[in-house]
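Got a structure for you, questions after.
Only one protein chain is missing from this complex, and each of the others stays in its spot.
Labels for the chains are A, B and C, by order of writing; each one numbers its residues from 1.
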Amino acid sequence: MAERYELKQKEVWDGNMAASHALRQAQVDVVAAYPITPSTPIVQNYAQFLADGYVDGEFVMVESEHSAMSACVGASAAGGRVATATSSQGYALMVEVLYQASGMRLPIVMTVVNRALASPLNIHGDHGDLYLGRDAGWIHLIANNPQEAYDMTLCAFKIAENEKVRLPVTTNQDGFLVSHTAQVVEPLDDDTAYKFIGDYKAMNPMLDTKNPQTYGAQTEEEWHFEFKASQHKALMESPAVIDEVFAEFEKLTGRKYNRVETYKLDDADVALVVMGSAYETAMVAVDKAREEGIKAGLIMPRSFRPFPYNEIAEKLKNVKAVAALDRSAPMGAMGALYNEVSGALAANGQSSIMTNYIYGLGGRDTTAQHILEVIKETEKNAKAGKRVTDLQGFINLRGPKLSFN
Amino acid sequence: MATPKEMMTTWDKIQPGAVLPSFEDPEKKIRSKFNSYNYKVADWRVEKPVFNRDLCIDCDFCWVSCPDSCFIVEEVENKRGKKQAKIVGINYNLCKGCAVCVEVCPTPIKSLLMFPEFVDNDEALKQWPKKD
Amino acid sequence: MLQIRWHSRAGQGAVTGAKALADVMARTGKYVQAYSVYGAEKRGAPMTAYDKIDDNPILDHSKWMTPDYVLVIDPSLVFQEEIVDNTTDDTVFIVTSHMSKEDLLSIAKHLQGKKLYVIDAIKISQEEIGRAIPNTPMLGAFIKVSEIIPFEDFLVSIEDILSKFPKKIIEGNLRAIKRAYEEVK
Partner (left out) sequence: MKNIGNLKEFACTPDRFQGGHRLCPGCAHGMIVREVVNATDDDLVVSTATGCLEVCSAIYPYTSWDVSWLHIGFENAAAGISGAEAMYKALSRKNKLYNEDRNVKFVAFGGDGGTYDIGFQSLSGATERGHDFLYVCLDNEGYMNTGGQRSSSTPIGAHTTTSPRGRVSYGEKHRKKDLTMIMAAHGAPYVATAVPGSKHWKDLAAKAAKALSTVGPTFINALSPCTTEWKFKPEDTVEIGDLAVETCMFPLYEIEDGHKLTINYRPKNKVPVEEYLSKQGRFSHLFKPENKWLIEEIQKEVDRYWEYLQRREEAGV
């Protein structure tokens, strides 16, 4: 039995340390991982927990991220709790196996520290990796600070392993901005955290060798569609479970999470959609805007997948102009948040004016002032009652203004 | 693309994750309907092996060389009380007619021979070559 | 919100120092943020680390700040003009140098007119800890200059934060902190 780790009521942890403690408290049976900046400390911390006797399970240091996720699939199908961590190029290398994990309905938890994708190479934070995995059939939860990195990781196990869900979950935190930023985190004690997650309940474990199971069969035209539909349905219906888990977590900690987070949105004319640490920076910008008389608000999908279409449409119904801020290179389209939110609004015949901003690629600093400027631009659209700004603009880019219309 | 009609089902009834159980009753080792033991590849054959029990010496070369696990074995005791396998037949649902068994059969007159699919086994045995 | 920017070379312990300071302040009930900015460079490359300390939760995740304090723990970085970037007339500089304040100012013209304190954190760490890790002595100097918390309280917290290290290292660090507290000018 693993040693209990004595924790203070308030710890000063960076996002990586927060995620590693959540993995430790979940008493994961197998962690198979390969280190990559900026998620490396999660793997290192876990190795140290193991070396100090705070972890009972197996820690498999594989030779690549592809093998990390493959070993996770093998371990999860074998029948126990499994987790890993990665970022960026490692995530990209895993993508093939991400689809296999979700297709086999294996409740693996992956703590992702978001980082830009090469080329050119960059170790800092943007959402390129998260967007790469968005169709992979995983639930993607967003954490904006170390406390949330901890909380979301605990919730991730409980959501993934729910028998109605049985899907893998990533928790996402911004590289360096959250992963390497130490803040006050209020952890649960080990027993309380484990009790919240609960014992692992296996479904069709390969290691129940008296009742052998075949995982990963080939389905062709006559079966594949049905399986994908069934998998999609599980994802589309997972919000009920996510809400349940968040509610239970609130009872335990007082910390309330929602699939759609909002800030000062109730009376807003102008809203920004933004995910990750910039959501909190944007709160500062909204406060400044309101001081200047602009009725601004914020909205964020805490679960990027499943995407909360209806909830977002409902909350934006009185907003005149919306700017979606995407932290990923758009490459020939609008950013994902722009597309998803526009779709949500269009479905309901809502007529907010939509614009898109690309920010923070490769860790480029985005300040409250930058975001305030976006709010002011967006307000022009709200006031005009039609779009008078460009469709897509870039924030804090060196050189002449870059925008597309 | 060869799911029998009775096994077709709809998206809301399929096993999450496409996981297939080998056994319907694991305790009694009753194979499930998903076990390919219950699938037929007989129509792959052009010719079939016919087994002549009278000539067989139970060397089991056919059993060990068969890629399709189609030799039916009965466990018997030899004179010294040790268990040994006795070949008692061929599972024609599983046999694809590759004829490897015939090739590896070592008896002077082979105890396995290929015959056209339409020839009845009793008839085949009648046609078996005799010793010179 | 109190904002502190560290200038250091990778390997000198600015990240650890910034996190330790955040930890100390969190124990007084403050909200904190400690982070650093560096690239792929290895040990020896210049880098910056940051502390933000406030009575309310800190939401701003941008790296940019107007520091109230600039802590320079590498003697050669004192001469880099970047250390005055985004500072105001009220920004307090505590820098590591073997030189006197006067001698230093005669060369480092960018520091002229600034509120400047000097401490030889390198020498102190070499003598007390045995290695040129000037982060903890800088903390001692910072507590003296800023009076942010009583020194005794600081010592209690930092000893606890260092408790994972061997006794010899803890003692060396405590001596270095106390010396710097006394010697900063």
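Definition applied: a residue touches a chain if its C-beta (ideal position, glycine included) is under 8 Å from a C-beta of that chain, and two chains touch if they have at least 3 such contacts.
Not measured: the values here are computed from a predicted model.
Visitor: In the full assembly, spell out which visible chains the left-out chain is touching.
Guide: The undisplayed chain, in the complete complex, is in contact with A, B.
Visitor: Which is it among A:57, A:107, A:146 or A:276 that touches the chain not included here?
Guide: Only one listed residue reaches the unshown chain, and that is A:57.
Visitor: Pick out the residues on subunit A that sit against the missing chain.
Guide: These residues touch the chain not displayed: 29-30, 32, 56-58, 60-64, 66-68, 70-80, 82, 96-97, 100, 202, 205-210, 212-220, 223.
Visitor: If you put the missing chain back, which residues of subunit B would it touch?
Guide: Residues of subunit B in touch with the missing chain: 2-3, 7, 18, 20, 22-23, 31, 33-41, 44-45, 58-61, 63-70, 73, 75, 78, 82-85, 91, 93-100, 102-104.
Note that in this section only the chains that are shown with their structure count from here on.
Visitor: Whole-Å distance, subunit B centre to subunit C centre, using C-alpha means?
Guide: 80
Visitor: Could you list, by residue number, the parts of subunit C that touch subunit A in their complex?
Guide: 18-19, 22-23, 26-27, 31-37, 39-40, 58-64
Visitor: Please name which positions on subunit B make contact with subunit A in the complex.
Guide: Interface residues on subunit B, with respect to subunit A: 1, 3, 8-12, 14, 16-23, 26-27, 34.
Visitor: For subunit A, which residues are in contact with subunit C within the complex?
Guide: Those in contact with subunit C are residues 10, 12, 14, 123, 144-145, 174, 176-178, 180-184, 277-278, 280-281, 283-284, 365-368.
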